[in-house]
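Apart from one protein chain that is not included, each protein chain of the complex appears where it belongs.
Each chain gets a letter, A and B, in the order it is written, and its residues are counted from 1.
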Amino acid sequence: MAQHDAPATTIPSLPDGLVAIVKKDCPTCVLVAPVLADLADRSALTVITQDDPQFPQDADWVVHDTDLSLSWHHDIETVPTLLTVVNGRPTDRIVGWSRPEWEAFTRTDSLGVDLRPWSPGCGSLSVDPTIADQLAVRFSGSTLTSRRIEIAVLEDDWEAMYDRGWSDGMPVVPPTEARVLRMLEGTTRQPDDIVSIVPPDLVECTVEKVAINAVMAGCMPSYLPVVIAALEAACTDEFNMHGLLATTMPCGPVMIINGPVRERLQMNSGVNVLGQGNRANSTIGRALQLVIRNVGGGKPGGVDRATQGNPSKYGLCFAEDEEGSAWESLAESRGFTDGQSTVTLFPGEGPRIIFDQQSRSPESLTKHIALALRANISPRMAMMFDAVLVLSPEHMARYRDAGWDRNRFLEEVSSHLVLDGDDIVRGSDGIEEGMPEFLAGSPVPKFQRGGLLVVHAGGGAGLFSSTIAGWVTGETGSVPVTKEIIP
Amino acid sequence: MTTVLDPTGELSPQTRQRVARPESLEGLTIGLLDISKPRGDIFLNRIEERLTAHGARVARYKKPTFTKPAPVDLRHEIASQCDAVIEALAD
Partner (left out) sequence: MHDINDLERRGIPGVFTATIEFSEAARIQSEALGLDVARVLTPHPIQDRTDDEMIAIADQVIDELIAAITASA
């Protein structure tokens, strides 16, 4: 895709000097009509009317904002708005009616002395929800450069999108211009900014393309920065999205969210955290997968060669329960502060359960978790595969009660995760698969250093935790990547 | 009509593509769907002869009326039994 120049849309100029933006369908504007006439006379006010071209009266100082272009481009949200305009651009503004404010703003005394001194403004016609989308498409649609595709009259929208290969098999929301423009309001980045080069086709992916796919996935505009950060993380050399896609191992990008954004997006870190039902959790992970599918061209059976795949490849995204945790968060353990919002990408399979309802001591629970983690990928594999441990609140309580912190836990669990080379080398126990023979006789840690990521999530009762096993770690595979989410 | 923005890298044409075609008809089953207009059968009989000469097998189908799309069951039957289909003959 070519890069595009800045949008050619020109912003229409306002008349210089004092300007009031009003509509007749606003009691406050009607209330101040005599003040407007007074200011036109005394301070050369220009009135811009949104609805009735002869409001407040038929005069040469009244201009009709016929297509609401002036109101839209100059971000008028309330009427009346009083503006000071220099070189066609507003330099200062006040909204609503307040005699002292108007007198100070216009440097004019005795304004509307017969009127009540204060009255709130009304919504500008340019932000009326029934037409705001049309205005956005009319005035900023031209900033979008993606190809327009007309779905034929006899085609069903959803069938047409499916037929074009744009879906993971589940319904997608039609990415109309109005929806995409709304989505783009979720970020401060420009639509033509390049986010990443997306594998496997190595296509330059713009913010606009991410927004289109986020619409299709069902995201709200506020989720867009998370999807963008996740895409940046996925397309790093370390995470190696291309390799993860192309491997026959059935793994995909798993997203773990930390920081204030969790609350803002009302993400789920509690009951059923790894399951369905929360919009942000369900759609953010999916949006990333749709970008890889649609922009990158990575489709199952094409470059995606996963032998069996796994259900988390529809998009697995969840938030850590930081508030309910006794420990620092995953992001903090990876060098971020609790005020930063982050996404951590892990190349994972689906979650599996660790069942422990009897351990009363942290020692017992830790030994049991370690035993379960030995099965990560295969009990005969060591060092090559990372894991995420999703610790539930009732398991976390064991550690809180005993005063264990994250480091204590990691030390203890690692001490139970040293395997005997004799048990896991090729050919031992009559099993041909295993680690290379030279490890016989040596102790072998199950995980490389930093290869066990621990997150606290889940809700209410339940003495279960979960593990998510990873694809090959290190340079030949994929390393977990954490990125800050920037609005 | 809905206008949507292309979510792809725009490396391929925007129209819906016809499905991939086989390289030859040798050994394939070709469905001949008669839309039930007079004399279409004579036309299709000849088409069958010619296809058979090309090494294809031919399966014949007839929809109840040319005024409506074929019933779902018939389309499913064709899709599960044939490698390609020729529909004839509208006038």
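What we mean here is this: contacts are C-beta pairs under 8 Å (C-beta built on N, C-alpha and C of every residue); 3 or more make two chains touch, one makes a residue touch a chain.
Just so it is clear, the structure is predicted and the values come from calculations on it, not from any experiment.
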- request: Determine which of the presented chains are touched by the chain that is not presented, and list them.
  value: A, B
- prompt: For the full complex, which residue in B:L5, B:L33 or B:V58 touches the chain that was left out?
  reply: B:L33
Task: Could you tell which one of A:I11, A:A152 or A:I431 touches the chain left off the display?
output: A:A152
Field: Contacts of subunit A with the absent chain, listed as residue ranges
entry: 151-155, 159-160, 163
Message: Give me the subunit B residues in contact with the hidden chain, please.
response: 15-16, 18-25, 30-31, 33, 37-40, 42-44, 46-47, 50-51, 54, 63, 69-70, 75-76, 78-79, 82-91
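Simple rule for what comes next: only the chains that are shown with their structure count from here on.
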Task: Go ahead and note the Å separation of the Cα centroids belonging to subunit A and subunit B.
output: 45
Message: Can you tell me which positions in subunit A touch subunit B when the two form their complex?
response: 1, 144, 146-153, 157, 160-161, 163-164, 166, 174-177, 180, 198, 201, 203, 205, 208-209, 212-213, 216, 290, 294-297
Subunit A partner contacts - residues on subunit B that touch it in the complex: 1-11, 14, 16
